[in-house]
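The complex is shown incomplete by one protein chain, all other protein chains being positioned as in the whole.
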Amino acid sequence: MIGFLAFAVAAWVFVVGLYGMATSRNLIHLILCLSVTQSSTYVLILEVGYRLGATAPVFSDVLPGVRAVDPVVDALTLTDIVVGATATALLLAFALRVHKKRQTLDPEALRPMQG
Amino acid sequence: MSSRARTAMILVSGAVMLVLILFAVAGLPPFGHYPGPYGDVLNTVAPHERQIPNIVTAVNFDYRGVDTLGEEYILFAAVAGIALVLRQDRKRTKDEPLAPSRTLHTTARTDAVSAFAALAIAVTIAFGAYLGIHASQTPGGGFQGGTILSGVGVLIFFGLGYRAFAKLTRKEPLETVEAIGAGAYAVIGLATLVATGAFLKNALPLGGEGQLFSTGTIGVINLCVLVEVCAGFLLLYLDFAHQTRVEEPEPSQE
Amino acid sequence: MTPETLAPLAFAVPLAVAALCAAIGPFVPRRVLDALAIATGLFCTVACALLAQAATRGTIVHWFGGWTPRHGIALGIAFTVDPAGGALAAFAAFLSTAALLFAWTYYDESGPPFPVLMLTFMSALIGFFLTGDLFNMFVFFELMGVAAYALTAYRTEDESAVLGAFAFGVLNSVGAFLVLLGIALVYGRTGALNMAQISHALGTHADALIVLAFAFVAAGLLVKAALAPFHFWLADAHAVAPTPLCVLFSGIMVQAGLYAVARVYWSVFSGALGGHEQTLRTVLIVFGLVTAFTGAFMCFGQRHFKRLLAFSTIAHTGILVCAFALLSAHGVAGMIVYVLGHGLTKGGLFMCSGILLNRLGTVDVEQLRGKLSGEWVGIVAIALGALALAGMPPFGTFLGSSLIEHAAEDVGLGWLPWVLLIAAALTGGSVLNALGRMAFGWGPPPDPEAKTPQFESPEANQGDKGFPLMMYACAAFLIVCACAIGLIPRAASAALGAGERFVDRAGQLAIVLKETPGAPLALPPAEPITSSLASGLLAAVLAVAFAALALFAHRLPSGADATKVLETMLKPLRRIHDGVVTDYVAWLAAGTAALGTALAAWMR
Partner (left out) sequence: MTEQVVQGIALAMTAVVATVVVLAREPKRQIFCFMLYGLVLTLLFAALQAPDVALSELAVGSIAIPFAVLATLVRIENGRR
């Protein structure tokens, strides 16, 4: 029923995040758009490992051998989420530092060097 | 580039990328039909080889444990970087007593808020600890437990203010704890390399299935991750919380 | 100790030491941490060199956790070390050690974060070169990235350093997401993450998914490799990053991105994409040439010496991409030798720039005009470095160019090396041009109407502290090594052997998944390098000629007008390097769209 649309959502989120970054007028806005772009990779990775009607790969309540979704994609996404969170926080720290010096977060006004 | 040119450029290239990605995902197996084999093999062999019901934990801390080691160090490096960038003014105030700070709340905190915060803190600690310890049994593990436990810092900050937060969580010991958590993971890997000839290969006895600490190295690594993540995120919160204190803006170099 | 255990040691020991440094950092003197870091760097250099040596007797595979594959299915992560990967890992560790040694006297005070982050960065580089797992590669890509962003912003009081780190972080993160997008596509199709296993599962036929997965992974990795139009972050970040770090950035990190593209192509996609070699070659060469000349022209006439060197790195990335684009074992061999030669040269040059900054307080060529008079070691080192960049014999870059030249002839692209030679000569000429101004005060004075650019504050240690022996020793040693590497007997044939092994997809498959023992490296005869002596010398002459033109053309009749015309022509190119991070994102999206469309459209 959902089929292709599930993957299309991931594609949309990736591109919309990129659009937000490129048109951003504020570094904090840009960082959050970066997070949105990253979230599309979580969505896509989890989707490719999903199996209709299957349980989570935790065999405490169900017996091993029951149809389960892919545990690997869960592990990959977990790693990805940590990476995303820490990189986001680091970039925020950069933005904050820049603002202290220049009192602005507008990317147009913040050019390290030109030409 | 003018902002109009940039918008045009991103609209065109974004549209092209959207089409490309759609074109590519059309070649995937239909949604909900993961073809395997990686996950299926692990779902089959891991429960009895590693004596663990939560296969995600087994993948994270054993089968693909090196990814998690890298991930822990990403957190470690990022926290070091954040401290580096935000510490500038911290140095200045290091030996001074904490100045009265205005934080997110300009109004005084009521007792009700503090009481609520205390309750929330207790619940969060219980929940985080449960998640962190029961990695092998139920969804959750060192990472989830660690992030939720560190959320206590956020609650203290909102409930009791920056001063309480900074008093309750000293930066220097936390940094040492964090380094030990991250380093222990690498050291466990090196120790198992010496003991078994393979990095991160389990060298501890396995208990019966379903027991709390029956999973050999997985249990130990889970604990390291719990410590490292909790300390790392607390440091991160502490550095950012410190910024909410009022200061004079630094003069620009221009 | 078996070679199999060396692979995990080389990446895990620096991580453990990094944590140790962080834990004991507040309690011990700074020198203890520095010494610990340098010792670890030496250890990793030796370990990786032994590993590379052992790999010549057969590709080394280490299965983490002891999870060897079952029935051709990988359960865990493997490090797959071939001679090329091992050698580059050793080179990464070597350069890191040199950079740490350089930093020893460079900083008066550096807190614990510096050695901690440097060790983490080195570990990530080593892991990145050794891993045989696609997702694990992504993890090391990110680890390298996070440590690098933090180090770029190391001089936090300089906001352009923080801004450079910001652009670097944003662009590389988007690159990482593209890599991940490609990995997700591949994983959805094959259910595998081990490179050899994916390659087996992909078969020998390409469809849209495979082509685009490669396009996304390659685009993401090429952000790190600074291919145009993904290169904007590099010039900003390298110009402002601490000099010891620039040595690593320009010397090996950027090239690591390109190495990863080659690795992913040959280990994963070459079976499926093999039928489309022609198209892929054309597309990559177009991108490579655009990059080479963007970098070369931007390099020429830069006032900021570190930024000049950064643009030269971009130009050399273009050359390396063209070498990879030949899609042959010989092309890979040339690429690897060129990476080594260029990395040593660029490392030495960046160290020289650091010494200038350290002693004279600026790297602005015009402010340094005629001020270098006493620094003979520096002048000679920079001059030799400039000629090495151009590819003069007997430097390593010359040996690399010579291998690339033969590889290009093999696939019927005999014209390509001559075009690349011009780009290389332009970068060498730019450095000579700057040197002529700084050392001898030659050349026309700067346009008084042009506003004086705001340049960075000195990094550390400024003031007369006597002859900086240690720093000059490091710089000179790297330049000498750059020369020595071109003189090693049978280096070319060893590189060719390593290249053959690198592209041997079937052999790797058998070793990784079926655990068949590897065979010793065959050493194919290399063409005598004397056949390319002429082109090497031509490159050096051209470099000198370009520099002479830039310095003295204004004395010729109508020379000044010609310079003006050239300036006007280069203006649009300069204008797009505007330092606005949102522009860079837009360029990144455009580049990915272009690469993907070109591959998808022509590969049907």
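Each chain carries a letter (A, B and C) given by its place in the written order, and its residues are counted from 1.
Here is the rule we go by: a residue touches a chain if its C-beta (ideal position, glycine included) is under 8 Å from a C-beta of that chain, and two chains touch if they have at least 3 such contacts.
Nothing here was measured: the structure is a model prediction, and the numbers come from that model.
Contacts of the undisplayed chain with visible chains (whole complex): A, B. Only one residue from B:1, B:148 or B:190 touches the chain missing from this view: B:148. Along chain B, the points of touch with the absent chain fall at residues 54, 56-57, 102-104, 131, 139-141, 143-144, 147-148, 150-151, 154, 233, 236-237, 240-241, 243-247, 249. Hidden from this view is one chain, which touches chain A at 1-2, 5-6, 9, 12-13, 16-17, 19-20, 25-26, 28-29, 31-33, 35-36, 39-40, 42-43, 46-47, 50, 52-58, 68-69, 73-74, 77-78, 81-82, 84-85, 88-89, 92, 95-96, 99-100, 103, 105.
By definition in this document, only the chains that are shown with their structure count from here on.
The greater number of contacting C-beta pairs, out of the two interfaces B-C and A-B, is seen for B-C. The centroid of the Cα atoms in chain B and the matching centroid in chain C are 31 Å apart. Chain C has residues 135, 139, 142, 146, 149-150, 153, 156, 159, 162, 181, 185, 187-188, 191, 193, 578, 580, 582-583, 585-586, 589 in contact with two or more other chains. Along chain A, residues 14, 18, 22-23, 44, 47-49, 70, 72-73, 76, 79, 83, 86-87, 90, 94, 97, 101-102, 108 each make contact with two or more other chains.
On the side of chain A, the complex with chain B involves touching residues 2-4, 6-8, 10-12, 14-15, 18-19, 22-23, 44, 47-53, 56-60, 64-65, 68-76, 78-79, 82-83, 86-87, 89-90, 92-94, 96-97, 100-103, 108.
Chain B meets chain A in the complex at residues 3, 6-7, 9-11, 14-15, 17-18, 21-22, 25-26, 28-34, 36, 38-40, 42-44, 46-48, 53-56, 58-60, 64, 67-68, 70-71, 74-75, 78-79, 81-82, 85-86, 88, 137-139, 143, 210, 229, 236, 239-240, 243, 249-250, 252-253. Those residues of chain A lying in contact with chain C across their complex are 14, 18, 21-24, 27, 30-31, 34, 37-38, 40-41, 44-45, 47-49, 70, 72-73, 76, 79-80, 83, 86-87, 90-91, 94-95, 97-98, 101-102, 107-108, 110-115.
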